[in-house]
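All protein chains but one are shown at their positions in the complex.
Per-chain numbering from 1; labels A, B and C assigned in written order.
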Amino acid sequence: MAEPINSWPSGRSKLMSAREAVNRFVNDGDTIYSGFNIISFALTDEIIRQGKQHLKAVAGSVTPNVTMMSIAGSVDRIETGYLSGTLRSKPFQEMMRDGRVKWNDYTNMTITLRLMAGGLGMPFICANSFLGTDYLLEETMNHSRSLKEDRRREDGSIAPPYAVIDSPFDGRKALLYPALKPDVAIVHCQRADEEGNVQVWGPRADTKWGLWSSRNVLVTAEEIVPRSVISTEPHFTVVPGFKVSAVIHDPWGAHPGGLLGHYRADRAWGELTGASMTDWNSARKYLDDWVYGTEERAAYIAQYRERFGDEMLEALRVKDFMVPEQPAKYGWR
Amino acid sequence: MAEPINSWPSGRSKLMSAREAVNRFVNDGDTIYSGFNIISFALTDEIIRQGKQHLKAVAGSVTPNVTMMSIAGSVDRIETGYLSGTLRSKPFQEMMRDGRVKWNDYTNMTITLRLMAGGLGMPFICANSFLGTDYLLEETMNHSRSLKEDRRREDGSIAPPYAVIDSPFDGRKALLYPALKPDVAIVHCQRADEEGNVQVWGPRADTKWGLWSSRNVLVTAEEIVPRSVISTEPHFTVVPGFKVSAVIHDPWGAHPGGLLGHYRADRAWGELTGASMTDWNSARKYLDDWVYGTEERAAYIAQYRERFGDEMLEALRVKDFMVPEQPAKYGWR
Amino acid sequence: MMIVATARQVRDGESTIVGMGPPLLSAALAKYHHAPNMWYCTESGPLDWIPTSRDLPAPLGIADHSLVQGSAMSGDMVDALGAFVNGGWAQSAVLQAAQIDRFGNLNTMLAGTFEDPIRRLPGTGGNADIGASVGRVISTMPLEKRRFKERADFRTTAGYIDGPGGRGEAGLAPQGPNTCATTMCVFGFDTEDGGVTGSCEMVLEQLFPGVALEEVQAIVPWDLKVSSELSYMDPPTAEELTLVRHLDDGGNHLIPGRY
Partner (left out) sequence: MMIVATARQVRDGESTIVGMGPPLLSAALAKYHHAPNMWYCTESGPLDWIPTSRDLPAPLGIADHSLVQGSAMSGDMVDALGAFVNGGWAQSAVLQAAQIDRFGNLNTMLAGTFEDPIRRLPGTGGNADIGASVGRVISTMPLEKRRFKERADFRTTAGYIDGPGGRGEAGLAPQGPNTCATTMCVFGFDTEDGGVTGSCEMVLEQLFPGVALEEVQAIVPWDLKVSSELSYMDPPTAEELTLVRHLDDGGNHLIPGRY
């Protein structure tokens, strides 16, 4: 299972711009872990700006950033348990009907476990989730817009997206799902240091295994902190520096999504951007204005401030913090 | 995979004495997750005092407490990756040779993964670890002191301790290990609340999955804290209250082992107790004096203070604490 | 009414996995009202949420930041759907779905057929994971013709599958009675012992005040079983109604005509 380690820049610093990171580490055709809970809209926008193509998006649930990447022509394949924004977006529904977007379905848990299996170097992992459902029907597994080509084996045959075997231990049915090993992960996090030690807290969903399973990890961080901040709270680290290819300092990188401890989701703006994905014209207008029309996250935020006023943005900032009643004691001598 | 939930006392409090906990929740013949990193010597001693028999001890590595339980006649079966104390203890070597103690071998990782599989409701899990080794030889898997009877299937045949199959996805060899679901887990932790929310920090080894996979979880806690202490640092919780059967307030419950943030391992005393396990006479003398001769952890500690002086014990206390340089911000509005 | 009817199915002392949408509100209502000791858990990781103040609204999503404050454990999806649900520790679940069928199978996948869908729905999320492992699934959805089908257009989440013995044959554990709470009535399932005997069919158990049996029968497309103890649900109390409105701060959950 040992695979070549991703090479990192000389020295330990991986600090760079989103532009450089996407340029160096995202290739056409890549499978991309695109986040579930804390989304890097900063990196999403950059992928669209650089016109990356034929990406496959994977995550427990894929979120509005995937709808956006699909409409912009960057994502044409999806493996997930939940498609947020499907119902409202006519362009997205259209692409799923006519086969411009292909997919196979999983669940929140099975995608998470498939990422975990990829991260742990396992070929597959077990879960009951689809026993007794229509997912196991041949016409579901290999429907006309399914990812058959992605599952082609060396001998030309097509591997199934999930398979039932008899357990060699107790003979009972076991349903297996293949490991997922994305080429690249994009996420936003509360903080990281220059070396790429990434810290996330709050509901983590599939973040940790999305990062461990991906060959290249690109992270936008709300704050870049010294190593000593990381190592005095080492329990918040989800992946250590050697696992990370690029660290980008992009405050508000999750906007219009929220970031625990920093800002609430911008629900009004999220509604608006979501609404603009409902048809092709408004979607293109949004992309022109807010993605192609801005050069980086800082420019996007500047434009937001300019159009709506600082107050609109600042009103999202979290002001009320939870304080540990009795901080855990770390000490050994 | 849904199994009956362990019944808990009415109300949410699970606070009780070690005596009550072991009496209610440990049965002869049980498989017991006995800890790897933070050992509950308090519960170990109580199990020996109550004369529990035919227990099977499992953990990534089993530690001196298992040697002790074996010599005392409580443990006669072991599944682990590492037997600490094997080399020095003649009684233990003797019992392994003459079949009084039976075992199958795994590794630190595969036991941890087997516990994880048990905790996640999976029948088995994959790992390469034994490919190309003598563990896969028939004479190793079913050696004369191996746990064949524990692996007997309903139809009378013997299931293997690990099995190689061809992956239904890519056809490559995959080595499977069966899930482990202990009947009971015993561990010590830094703190818990009355409801059984257990918090552990520092190197956790296999603790989390040992607790999730076990039907009954018995925890001795260095400190019993209010719920609000738990919920203002919810990231330290390894299992929530509904997963726990008994919480015991037993300060110094890990002694002579150490507890991060509270006390260092008592290396001198650990050496002495380890040395007393080297032959039957000194082992029995130790058990009479320190296990059967004390009624509970508090009595053990009182006896220690009496014999060696308060200073010996107090010298182990941790005095030097690490302070978060920039505490993680939890806040959402 | 649907929110209240669903909440009343949530029992005190039970560990519960709460799904997206109206279930978040129903379970919060139960927690504030009659089930203070239920364990309120969502799939993104927060386990045992106890709101730190009665002023707090219900969470808006399964990863709502408000769930962090007051939770006993902040884990991830492996902990919540893997260890808690698949590991067999969730005693009940509250889920929404687009369709339900005669044997309690849920559909959150599509309307129509796979190759010619009327509409592609978002997918199962955690519902299939939960349906496979949780004994007591409480589903909730408006009582509408397109939602109640003799066979779901697509079975995303196993109920009793094709009837008695269906779960065992599929490789799943039998499960306890399910419930489906709607905008007009509450259904149970005819299976005393969890899918082994009994018809495993949906059974009408409670009508909302003012709803006639025939109205329900007109919507449900198969020959609906009716409980011999069919009763009218007690109307929501003033306390329940006040709590629901308070918990739905901002009106995000209570979409007109759909609760």
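A few notes on this one:
The rule is short, and it goes like this: a contact is a pair of C-beta atoms (placed from the backbone, for glycine too) under 8 Å apart; a residue touches a chain by one contact, two chains touch by 3 or more.
None of the values given here were measured: they were computed from a predicted structure.
For the chain that does not appear, the touching partners among the shown chains are A, B.
Only one residue in the set A:148, A:235 or A:267 touches the chain that does not appear here, and it is A:235. The chain not displayed touches chain B at residues 36-37, 60-61, 80-84, 86-87, 93, 96-97, 105, 107-110, 112-113, 116, 127-135, 139-140, 143-144, 164, 172-175, 201-209, 258, 260, 264, 322.
Summarising the interface, chain A meets the missing chain with residues 1-3, 5, 11-12, 118-122, 195, 197, 212-213, 227, 230-231, 234-235, 237-243, 330, 332-333.
Quick note on the criterion: only the chains that are shown with their structure count from here on.
Distance from chain C peaks, on a Cα-centroid basis, for B.
If you average the Cα atoms of chain A and of chain C, the two centres end up 28 Å apart.
Contact with two or more other chains is made by residues 113, 127-128, 172, 174, 201-202, 258, 260, 264, 322 of chain A.
In chain C, the residues that reach two or more other chains under the touch definition are 46, 65, 68-69, 74-75, 78, 82, 86, 132-133, 172.
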